[in-house]
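Yeah, one chain of the complex is gone here, protein chain that is, but the others are all in their spots.
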């Protein structure tokens, strides 16, 4: 029987250690009653490192090589090589939660800097150092609303156009807190504020809106939405992502209480949906924030030092009265996002975001020019993505496009959605060409 | 004009610095007479990191995807992932020669360990911490012979079967030292000792032999060759590689004065011939060794510490009287080889080497079974590689094999050479099959 | 002061690596730069603007100020910090795996096949019938599992309000149950550190939705009465949830499914050595018995045999919906696959053997008392009349990372220690010596510790009283 390649024991050491412990072999150390013991096999053949690399490469090579024009909450931006090289440093990637801050200042500082970047991007004064993803961050904002809002109500209002995954996660978190998720109408891709105002009221604990919306529209009524929330004492949670926040209206300036969304738009290549939940909120909710917070303090010599703080909010101290059950989070992904943001700097970030506006406009216009499709670019501003109305059934067109090597979203019977970033912008002409052939 | 992305100057900093220096712009700092100044263009468009990655990937994808059964001095073995991860640590890969040993103990120790591993593999007591490759290491051994041997002669004897590149490099080094390269005969892939003994004599300063030979034969007359060299006071230089040395006769035990060869067989993937020159020699040549040496010493507190040593041999001190002109060497490749060797351990190394013996035997036998080819396995032992005699012209067969996806060496009108390691052993059956179709 | 390179400090200035913001920020006029109407943009954006060389140095320095498993032992009990094989990073870096989650099933057959393979591996290892890979961490796995239990009871028309949890359980168990809307019934630990079967019997009833249990428990003790425990819960109509954080101790020796558990999560970043740098990401796949498979989150992956494609995603009939916006932490899952494939049956079994041997060997070497036994992969030593947190700071002085302190509460001044299989005998001896020396140090020395670390002792209470959570907040104090 060959052992684990990652257990360093030589046979002689194992023997000496068994001897020290006073047993003949390791099996004696297992205190498992026979009735529940396992002596079968999993049937998993061990392979060499080389074999596994080849096997996984072979498997993944079976994924079709499509140019993806996909977004709707998971975005691909070019991640500079320096991000990988730095984040992969063993001291970062093989470390753990900073329970001993004296020897983990490096990661703590990196997370403190990440929090600070989000503070700048959102204008809110608190950002935690990660949630799992945008959906769980949104869900956590609802339970926060439940804790901090003293309205009699239990309704969480979300836009009718919302990514299904987000709604489902939100619903699962709301259920346990006896909250109900309801929708308010949209008007051509952005919030129908009048309808929202009508729906708002005493029974609403939170209003959620997105900018850009799931269809890529830039929301034009943020201030009005903020006012509705304010008047009805509902928490105003705004969904966005770190790239969009670089140029779009600052959430704090429109009255957002909480900002949630996808921070993995920086630092992460497309990763089959793996994300980084952004969670920022106003100062007043300090002791109700879910997740980890890094704070600056001082060490015994009076030097600035960083530490996890306000841990009494967390499950390992407060158990069932914790603000969330989150423990293992996305810290390393947050590190990646921070390095990416630092590498871009404010110029690079703004350039990137501006490209997301311009490219979307250009390609939408090009598709709109084709007969058989219209892309609604004239009425709204778009960020990265936009919907395309097709004369023929959308699913069939998407299938045809896939055969030509392009992936787009099907979001309705006659609706497609297209997302452009610098990663696929070079193939945009080819996509338009393909569209013209299949429409 | 955009600047270098790797110069950190903000415009304000540049201005402040120009001011401090007292000039209006950088051009004023250049003291280049107009007659020789350049104000043209190179015509090189800057590209983004992403563009260059795509461009190079596209270019390299134009290399045919062949399974290589190639060796003859450049060997592919599987390099464990941990080698890349550790050698790529910035403190290693972005460091420089250890002119300040107090802050470069890490690399010095790694090189000291590399030297020590070669001492074990060769049985000789000195190994330097790298030459460029096997060919330059061989050439350096000839100039060493010239310095240390007081024979009247100026002949360097090499086997008639020798990789052309090695002979050419050797010849270039010998020319400057007024040495002449001559050959001695081989007998069925290994040294014809009687012929060698006959040729040896006063005019010979060095005898070079290889184990395994360039044809992959395991040399059977090492002791006799050592005796010939000893009797005629010629330096005995033995060529080998780090994997072969793990199981083949220990060079010191057969009287080798110098061992040269390829140490990049560990640590390096196939790299279009990039290598790592192994150079080890007997204690007596201590002050005549070319290249860098790391020694153990003590620091001011009496603690063991490492440092470059015996630098008076080197060009930066001794100028034209240096033992070699080598300055920049292959230190980082040596680090990789050391990590690879450490990861394998003696068991892993011996297993790997044994596989090189067994696989070569198996596939040679299989090819020998085919009609139209004979592989000379029965008379000699082989390490990794062997020659195949073909009835049809070898070049045509190699061309046919290439069209079927396999690369082999053409080494004569009716001679091919095939090299097997664990990297291509899995494809060996397919190669034999292809052989059977094209012979 | 062995690893103190010529350092980066300037006398008289802050001795640490400055914040990125302190190295220089830039304000961009966004209104001007953006093609959007001013009303839709922010006014400006102020962020650090280092060049790439500065970024590289900054994070290289920060990394050098951080302890990691590649630095030395990291024996945090219950956290299972074991060596993260390097090659799994390379497997995960394959660009062919970098696909969007909204791709058609047909176009990502490779990804689906790999994940389906992982589902099977995990099912075999846990003795479960079906596994979802969606939960992004152990706690999310717990939440998933409890939601499944809830959905099951609801489908049975059976409204149950309580989840029973032993006091020694991890905080996430309690928080999870609460998040799912359950009342928590806390079960005090028995005399022997294990579940008190009688107390359990008394606590369980028709309101019991589930019992959440870790086995071996958080001080490494195997719940020997697990069969009886299972019967009690099942007889009352409840389900058994297995918290997989300690599965490393059981590999090849026992399977939750065989012990009567109905739902479990796997902590792949513990048991299967995927890195979770700085605290995450992890993944918490959930396994269930056949009866519960219809409740698994959507999308689930299965093989199809209609000849068109090999694998497809689908929504289980009574799916609880989603616990992650997409399909979970892909990069972690692929590393899990690679790790399990590398070890195989024999390696997994050996991992457990050596993890348990290491814990027992280390326990032999230390002077602290260990209240209960026999333990498996971890043990709860007690610092007795010393402050466990102080002893931990003292251990920093001797070059190791200390264990988890002051938890679980059933061990007074607990030092919960889990060396894992990745430590050698020499490393364990070193750890033991640090343990013993810190334990023997006088109060004064402990109070002064650590002195040889990046930062001296940090006043965490003060940091919490005066929270400064961003560079914007510095100076506001």
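Labels for the chains are A, B and C, by order of writing; each one numbers its residues from 1.
Simple rule for what comes next: contacts are C-beta pairs under 8 Å (C-beta built on N, C-alpha and C of every residue); 3 or more make two chains touch, one makes a residue touch a chain.
Just so it is clear, the model here is predicted, and its values are computed rather than measured.
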item: Neighbouring shown chains of the undisplayed chain, as defined at the top; value: A, B, C
item: Among C:65, C:79, C:151 or C:247, the residue in touch with the chain that has been omitted; value: C:65
item: Hidden partner chain, touching residue among B:77, B:163, B:199 or B:384; value: B:163
item: Footprint left on chain A by the chain that the document does not show; value: 5-10, 80-82, 84-86, 90-91, 102-103
item: Residue numbers in chain C that touch the chain omitted from display; value: 1-11, 15-16, 23, 51-54, 56-57, 60-61, 64-67, 70-72, 83, 85-86, 395-401, 422, 424, 426, 430, 433, 450, 452-454
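To be clear about the criterion, only the chains that are shown with their structure count from here on.
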item: Pair of chains joined by the greatest number of C-beta pairs in contact; value: A-C
item: Length of the line joining the C-alpha centres of chain B and chain C, rounded to whole Å; value: 46
item: Whole-Å separation of chain centres (CA-atom averages), chain A against chain C; value: 19
item: Multi-chain contact residues (two or more partners), chain C; value: 26, 49-50, 52, 56, 60, 85, 87, 89-90
item: Multi-chain contact sites of chain A, meaning residues that touch two or more partners; value: 49, 53, 80, 85, 88-90
